[in-house]
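What you see is the complex with one protein chain gone and the rest in place.
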Amino acid sequence: MSTVIVGLFDGVETAARAGRALKGLSLPAGSVTTLSAVPLPDGAVVTDPTPIRFPRIVIAGWFVGAAAGLGLTLATYMLYPLVTGGKTIVSVPPTLIITYEVAMLGALLGTLFGSGREMGLLRFPPKVIHDPRIHDGKIALCARVEGDEQARRTIEAMREAGGTEVRAEEGEL
Amino acid sequence: MSAEAPRADDHHLAKTDETAMFERLSRSNLVTTWKWYLGVGVAGAVLLWGLIVFLYMAMVGMGVTGYNKPVFWGLYEASLVFWIGLSHSGTLISAILRLTHATWRAPVLRGAEAMTAFTLMVGGLIPIVHLGRNWRVYYALPYPSSRELWPNMRSPLMWDAMAITTYLIGSLTFLYVGMIPDLALLRDKSAGGRRKFYSALSLGFRGTHAQWRRYHVASTLFAILIIPIAVSVHSIVSWDFAMAKVPGWHSTIFAPYFVVGAIFSGIAGVVIVMAILRKAFRLESVLTPLHFDNLGKLLCTMTLLWGYFYFTEFLTVWYNRNPEEWEVFSSYAGPYLPLFLTMIVCNFVIPFPMLCLKRVRRSISLILVPAISIVIGMYAERLLIVIPSLARRNDPFIWANYFPTWVEFSVMAGAAAMFVLLYMLFAKFFPIMAISDIKERLFHTADRTIGGTTVESIAQVEGEEEAHA
Partner (left out) sequence: MKHTWAMAIDLDRCTGCGACVVACNAENNIPVIGEAEAGKNRLMHWIRVNRYWEGEYPEAQAVYLPIPCMQCERAPCELVCPVYATYHNEDGLNAMVYNRCIGTRYCANNCPYSVRVFNWYDYKWEKPLDEQLSPDLTVRSRGVMEKCTFCIQRIRRAKETAAEEGREIRDGEVVPACVQTCPPGAMLFGDLADPHSEITRKLKDPRRFRLMEHLGTEPRVVYLKRQKGAGR
């Protein structure tokens, strides 16, 4: 739980003005973000300081899947060394096909779970900062603050930039 | 950024009444008409009938179908290829349009992706329907058991099972992840039980800056991953046939030919689904003739590609006159002439000239003619691939023709009803229009004055997003 100052802005330009003003307050990195119904380009209002890391999980998922697919076919050859059609027990092309399919499945699941984790999905803290009015064309600018002084200055900066309903809320950002 | 701050209503989204737009786009979720209940009732009844007939077939035996000694595969297997083929465009189109940043894509995405998911569910069930002992289908699962059974990874059917599973999971996640922002929107706009439903499904997505950035990278990655999977799935479906020692099936061209045919029928399916959605949920303002024009151009390209592939395959056999293969192809002029003519006329003769005309592509009722004809033609093509090759096997003494009985027709009608039912339920409970994507497009669009005219100009910010990734 922390104190978050939320302000609603009518358009991306006013929100950007507030974003610039908040930069001057030297709040810690990552404590200012927007809530919006459309994705805003990075840097338009706020800048995301944390790099996107989950593509690594996708690659890891691919390799885990490939290992699983390869393991599945190799296990078949070892557990069931049945001769079919006069061919060798271990054969490369079917192994490649199965390995490919399971590897792609692994990469897909890696993308699903990796991105979900990094987006903070499936986490439901008791009180979360949200404003449904973002779906009516508003952009909500949220800043996590510590101490009354910082809160006061943040509220002031948002109001000055044209923010409406600027308020302090308790909750997870 | 210029010193003078531009007006806030610069982009198109600022000029839009978002609440009104939401209500217009989610008509399918908000208003339930008697027609919807009627549709669900009819589809449900047909599905139930199909299920009963399927159970009857399973209890009595495959003998109630029209299958016979050389033709061990028929309508079921052709339908399997048909449904998997239909599934090809949704996700594939959606992925390609996303990756190429086609600006008109937003209203098409969701409907097409949903089509993929549901056709695949139907197609994925047919391999179980067609088994002689459906109740033993778990024998094909690789798990250690006291029966000492294990699947044979060398069998193309196992590749098929793997590929369809991967594709089904892939297209379901693609559909679902693409829907999360819209589910969050529905959550914020609804109350009571519906709110709980959408809250659970939207997984706590709020639209923070960090979430949106990762969401974009995730959808790009899904699009990149799903394309090679889609191509592999239909190649493997073709290998179910091409791997066999059956004249007419054993052909190297089958994999690309099937992929092209799949995309061909898939786009036709998307056109039909879009036209129905547009009419049923009054989406005229979003699904404009422009979308049908673009889809029509794609369809025209695919008609030509399909014609090219078919001609190539036919020419080599015709010139070579290898007796085994030639017998199969000659049967196209015999008992299978109606199918052959249906295929040629519906896949090429009707659609190609029609789709060349802008007037046809821009008219929703006219473009339905080539679209429906292609779906019929491609069904005929699938039947023509599966049946004559088996009916004219290497040994002329056992040649026999095949015609399905009421059993196959009922079960496959049930399959079609299952698709309709799933789609109707989906349209009722889930956002059938990609509202967030439509909003995003409006957000990127601004008017630009060139001389005496004003045109829409769309900012491409996605490229920069990917650079960060």
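Labels A and B are assigned to the chains in the order they are written; within every chain, residues are numbered from 1.
In this text, a residue touches a chain if its C-beta (ideal position, glycine included) is under 8 Å from a C-beta of that chain, and two chains touch if they have at least 3 such contacts.
Quick caveat, the model's predicted, so the values are computed rather than measured.
Within the full complex, the residue among B:Gly41, B:Gly63 or B:Pro144 touching the omitted chain is B:Gly63. Across B:Ile229, B:Val246, B:Val360 or B:Ile438, the residue that sits in touch with the chain not pictured is B:Val246. Contact with the undisplayed chain is limited, among B:Arg154, B:Arg361 or B:Lys439, to B:Arg154. When the missing chain is restored to the complex, the residue among B:His101, B:Arg133, B:Arg321 or B:Lys358 that touches it is B:Arg133. Where chain A meets the omitted chain, the residues involved are 80, 82-87.
Not every partner is drawn; the one left out touches chain B at residues 60-63, 66-70, 72-73, 127, 130-134, 136-137, 139-140, 149-152, 154-158, 161, 240, 243-246, 390, 393-398, 400.
Simple rule for what comes next: only the chains that are shown with their structure count from here on.
Against chain B, the residues of chain A that register as touching in their complex are 10-14, 16-17, 33-42, 45-46, 48, 50-52, 54-55, 58, 69, 72-73, 75-77, 79-80, 82, 84, 87, 91, 94-95, 97-98, 100-102, 104-105, 107-109, 111-112, 115-116, 118-124, 128-130, 132, 134-137, 142, 173.
Within the complex formed with chain A, the chain B residues making contact are 1, 5-11, 13-14, 16, 18-19, 22, 142, 150-154, 158-159, 162-163, 165-166, 169-170, 173, 177, 180-181, 185, 188-189, 203-218, 221-222, 225-226, 228-229, 232, 236, 436, 439-440, 443, 461, 464-465, 468-469.
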